[in-house]
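One structure below.
The other protein chains are all here in position, but one chain of the complex has been omitted.
Order of writing sets the labels: A, B and C. Residues in every chain begin at 1.
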Amino acid sequence: MSLRDQFPILQRKVNGYPLVYLDNAATTQKPQVVLDAMNVYYSQSNANVHRAVHTLAGEATDGYESCRTKLKERFNASKVIITSGTTEAINLVAHAWGRANLSAGDAIVLTEMEHHSDIVPWQMLAEERGVEIRYVPVTQHFTLDMEAFTHSLEGAKLVCVVHTSNVLGVRNPLEDIIAQSHAAGAKVLIDAAQGVPHATVDFEAFGADFMAFSAHKMCGPTGIGALLVQPDAFEQMQPFMGGGDMIETVSIEGSTYQTNEHKFEAGTPRIAEAIGWSAALDWMESFDLDAEHERMVGIARWVAGELRKLGMAVYGRHDDDDAAVVSFLHPTINSEDMAHLLDARGYAVRTGHHCAQPLLHRLGITGTVRASFYVYNTREEAEGLVAELKEIVEKFA
Amino acid sequence: MSLRDQFPILQRKVNGYPLVYLDNAATTQKPQVVLDAMNVYYSQSNANVHRAVHTLAGEATDGYESCRTKLKERFNASKVIITSGTTEAINLVAHAWGRANLSAGDAIVLTEMEHHSDIVPWQMLAEERGVEIRYVPVTQHFTLDMEAFTHSLEGAKLVCVVHTSNVLGVRNPLEDIIAQSHAAGAKVLIDAAQGVPHATVDFEAFGADFMAFSAHKMCGPTGIGALLVQPDAFEQMQPFMGGGDMIETVSIEGSTYQTNEHKFEAGTPRIAEAIGWSAALDWMESFDLDAEHERMVGIARWVAGELRKLGMAVYGRHDDDDAAVVSFLHPTINSEDMAHLLDARGYAVRTGHHCAQPLLHRLGITGTVRASFYVYNTREEAEGLVAELKEIVEKFA
Amino acid sequence: MTFYPEALRELVEEFQEVEDKRERIEMLFELAEEVLELPRDAWTDSTRVRGCQSEAHVKVGVSEGRIEFLGAADAKLVQGLMGVLSIAIQGLAPAQALLIPPDFAEEMGLLNSLTASRSNGFRNMYDKVMKELRQQTE
Partner (left out) sequence: MTFYPEALRELVEEFQEVEDKRERIEMLFELAEEVLELPRDAWTDSTRVRGCQSEAHVKVGVSEGRIEFLGAADAKLVQGLMGVLSIAIQGLAPAQALLIPPDFAEEMGLLNSLTASRSNGFRNMYDKVMKELRQQTE
């Protein structure tokens, strides 16, 4: 079966037209094997995990933990905390590491390219603890101002940076950022929500201290994500949420905590989700992601060029390592209208601020139309999109 | 189709014997309609919610929000925050309400009957903020010491109490507890993880300020739960986790937040899970829960009696409003051995401390064997359990 | 459709006869002209429809017992929906207008979600108009 045929949703029609799903930066579709794995779990092995001896509980525990094992293998990471997604993973760092290791006067470096999920948790921490936040500006070439970045490092304790922008598709110079940050004595958190769906990352070699991402953006289920942590940073983390399996002992005098990742996984975990993600991770090994990435960026680059010809402003550069995301605006046609007109022909694109208002503010706009491509998208779909936009521009500009 | 036939897992064999699933207090099984709803979502409407105009996103948003609407209807609640489960819901109260409204010298009342998920978050808050925790003792009749409770209220700001104990099945005198707490000026949080699967609750009439529970214990999926909040308590809550859809605006100067429940739902929500839970809530309406509850407690009461005859100590009283949970210990046969012997014949029971160490400590034990019944369990299964235990006692005592 | 005024009912039927969604949207764009325009310099925080992706503003008054509805939006689609609402309520007594449910946008085949959320500028606009009408009749 072709890669594309493994996605049942791609057979769907929308408003009488075949669905062309180009909202992959928001969430990706799921191959049948992922649904199957969750169905098998629910209809054969559903049970709560850990602390139980019965057969179903053993199978559920193995299934849940297999997700962690596969994440460790895929990303070459020694500590993998399972969360509900990127957002919770970053909030976990802000609470479990941030509140234990940062205090008034300390500085955190963010960038203007961050997603709200990598801004708001730090603003909340800053307000509570009197920590200073410094924002690295974005240049007119849609890249981080690396000179400003270097300056911002003075006395910084933590640098939080997005691997790949969900608006621009721009992949940041992470190797340089990590090296400079470490040299300045700062830890580094990478928001890899858009990064890991497009590139394989060796967390150990990469050298970041924390890396957060979501399953749903890499063909896995909703409701689950992960935080990878280096062992020394892991040791500096205090528990965040309490309850369930994160404890060793509880008494009314006080509690002691587990020492492994379970310490940060309070309550019944996302069992079916972990099993689904595990299947998705296996599935991701079934094709050559690098080759697919090259193909997708090629498509994005071509689309960007065509849209410029149609008079659109395109926000992004589409370098080889960038994600296949095309953000654009027409000088006179409203974005929301454009998205509705596209939807009428089956094309799903996203409009709005993409949870990156500071970036848009810097670009002097309030939103874009965003078409984002993934492994199951075809060149023909991209050509269709361009043809539709051409028609729209001709008619409504 | 009979109620029981709607659960595909109940066809399964374990170690060559039909599965008898009696670990329902840990997690319940899922009827086929719940799996179907999630499959339909993933294979027809999967998209990220909110902020998008395309057809799939509209369907996904409607599906996600339908869960909230159904929870509001079922529980007669005006504010429903969707969380990853009971544990996260209680941690949310500790962070969003507790840290904003409690300070050094304030007192929180807990009970010795609480699940760790309703103890550890408060211990963490207490340590951080110098808040005092008072524990209401459990009597030898497996009930709360209500005299001690009344005394503990003096100057208390918050009372946290479990609706129904997951170890004893005992349902607490909540109406009395809520009335006394409110009279003393304290807010009340109910941990209803074990309560709502067994009883319908009118949150408005009930009068508690917060109520937390999990979908997976009421035939819904893993990874999702809810916090019901009264409007005045809702207004007193500060944001907990940051990012995603919880904001109104974000700028580098600071952020403003949404005013509805989304304020507390940071990041891509549990979309498929909400859709699955929605189906489970509909399904719960398809039979008479009160009648089923009566039947289940009847079974539990009978089992408890038989086990006492076999020389077991049974921890619980099995009143009409109690849950169908039977916790027991044999004087000489080790619990874990007993569970393994049962598992060998297809019976799934749980052993251990059930995340309620302070309660067990009070009872002078370190664990129990727990058989917990739910709507699809039959009298025949209970008889089988008793027969197996009889054989085990005869052979191994 | 019992509570729809005649003009709205006709409009809904007219839209329902058109099968292609693109065509329906184009028809709606034309209805954007029907709105009494709220000039840009009258846009304030209190006229703003919150939660819209782009700017949308409405102003509802009641003069001699009859509704006066003004609106404007960056998105033609939203302004078109204002046009529909305008056709429905302009000049009506508030009590009559309050009986009109928001379903027409869906029935006209224009929106696929009625959840009051950010994706749904229409629903927020409708809610705001109705709320203001209710306040002005109290």
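Quick note on the criterion: a contact is a pair of C-beta atoms (placed from the backbone, for glycine too) under 8 Å apart; a residue touches a chain by one contact, two chains touch by 3 or more.
It should be emphasised that the depicted structure is a prediction, and the values quoted were computed from it without experimental measurement.
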Among shown chains, those touching the left-out chain: A, B
Residue in contact with the excluded chain [from A:A52, A:A77, A:A208 or A:V314]: A:A52
Subunit B residues touching the omitted chain (full complex): 15-16, 334-337, 340-341, 343-345, 351-352, 366-367, 396
Residues of subunit A in contact with the chain not shown: 49-53, 55, 57-59, 61-62, 65, 245
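Note that in this section only the chains that are shown with their structure count from here on.
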Centroid spacing, where centroids are CA-atom means, of subunit B and subunit C in whole angstrom: 43
Inter-centroid spacing, subunit B versus subunit A (mean Cα positions, whole Å): 31
Whole-Å gap between the CA centroids of subunit A and subunit C: 37
Multi-chain contact sites of subunit B, meaning residues that touch two or more partners: 51-53, 55, 57, 245
Of all residues in subunit C, the ones touching two or more other chains: 53, 118
